[in-house]
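Removed from the display is one protein chain of the complex; every other protein chain stays in position.
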């Protein structure tokens, strides 16, 4: 029936968009299963909280990129790292929610930038994350954000993002 | 009628308070209109998320203050910068909500302090923001806060604050 068809299309809109953009998600990380004392996604009502994610693939033992931006990495490499962070988050959301279409809106994100002492291009780096989310979710992807410089980051990854999304 | 009159007075209470305190807001920034991939305020139900704001005036091409506190700037200058951050946030809220009176309570704020290696006066700096909010909103302005030191900040601003408020 028409209504069901529309509903099916709607339910799969984000997955469809990922295919259009030829975006491939990494293997999900599995914080809790690996004996950690925290979770990657926590749902409370219509809000899902996302843990800080680095540029990681759950199938790899080490981060996909490491280094300090402005010292070891260029701003462009930082941008790529931030995009990889977004992909890792999507893998976590998909694992937790089953369907990425359950994410109706992105609300806020904080991107911690592992930056050299004189670096000021934090916004350019975090664009790697924000561009990805807006490419996929369109208007619903626009989030508030902050991009503070971190002195150091776990495992020396170049960027970590934590975020909050709305479920619809 | 009395009830309507009371309601009108209530609706304008914050705007009235700004006049009493002779607080002038800067021009609002316009992240999305300028082609950015994020927003300055995101409303979800009765919560509004505020992006990280620096000491900025939307009518100026560069931040109103730059520098690292403890190296380039004193703690007192940091305090003034944090107050300017608060004013920039109010401009964003007014632009997004129309009326600042729609903000019924301040919930939380994180102030990232661009601080020299041996600086420990983060609380004094963030007071520039917290004092402003409490002066205007009174009891409803009391927020939770954290004031971590950032190694660096975008455009070398001395302080960035991101916050969450309740709409009433």
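Just so it is clear, A and B label the chains in written order, and each chain counts residues from 1 on its own.
FYI, contacts are C-beta pairs under 8 Å (C-beta built on N, C-alpha and C of every residue); 3 or more make two chains touch, one makes a residue touch a chain.
Just so it is clear, the structure is predicted and the values come from calculations on it, not from any experiment.
The omitted chain makes contact with just one of the residues B:63, B:78 or B:149: B:149. Residues of subunit B in touch with the missing chain: 46-47, 105, 107-110, 113, 115-123, 127, 130-131, 133-134, 141-151, 164, 166.
Listed for subunit A, the residues touching the missing chain in the whole complex are 32, 36-42, 44-45, 49-52, 110, 112, 114, 148-156, 160, 162.
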